[in-house]
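Handing you a structure now.
Excluded from the complex is one protein chain; the other protein chains are retained at their positions.
Here is chain A:
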Amino acid sequence: MAVTLQSTRFGPLEIPEDAVLEFPQGLIGLGGSRYTLLARSDDAAFVWLHSLEDPALALPLTNPWRFFDSYEVEIADDEADRLGVDAAGDTAVYVTVRAAEALEDFSANLRAPILVSGGFGHQVINQAPDAPVRAPLFSTSAEKAA
């Protein structure tokens, strides 16, 4: 049975049951337990993680490897066990995006990726050394263009 989401951003949306993601611990500091991913197209650079409980709560996400070739996610084995995610399995990795007026002020949070696997989502703390909370999304392309 589909869930109807009355999004303050996007209006009414029908969300199929199998697109509902359970976040047992919610998002850090934001809570919530049921979210879904919305995209404008299959190859969209950004997707929205939208709460199914709060019509105004949504965060833009992106695939980190689209912008950061050498990005690594490192979590402790017991943490991975706890969450039921598997490095070799089909776990999708997203990072939250902080939007801004100017492209060069966009950033992604590489420290706290969101792992999605088997209908569950978890925001985890990445133990990898080079994982800033605010990594500029477009600085590399700006440098290349310059």
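Here, contacts are C-beta pairs under 8 Å (C-beta built on N, C-alpha and C of every residue); 3 or more make two chains touch, one makes a residue touch a chain; residues count from 1.
By our rule, contacts and distances are computed from a predicted model.
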| item | value |
| --- | --- |
| Protein that the absent chain corresponds to, by UniProt name, given "Biphenyl 2,3-dioxygenase", "Acyl dehydratase", "Translational regulator CsrA" or "Monovalent cation/H+ antiporter subunit D" | "Translational regulator CsrA" |
| Touch with the omitted chain, as defined above, among A:5, A:21 or A:57 | A:57 |
| Interface with the unshown chain - residue positions in chain A | 9-10, 24-25, 27-30, 40, 45-46, 57-60, 66-67, 69, 82, 96-99, 103, 109, 111-112, 123, 125, 133-134, 138, 140-141, 144-145 |
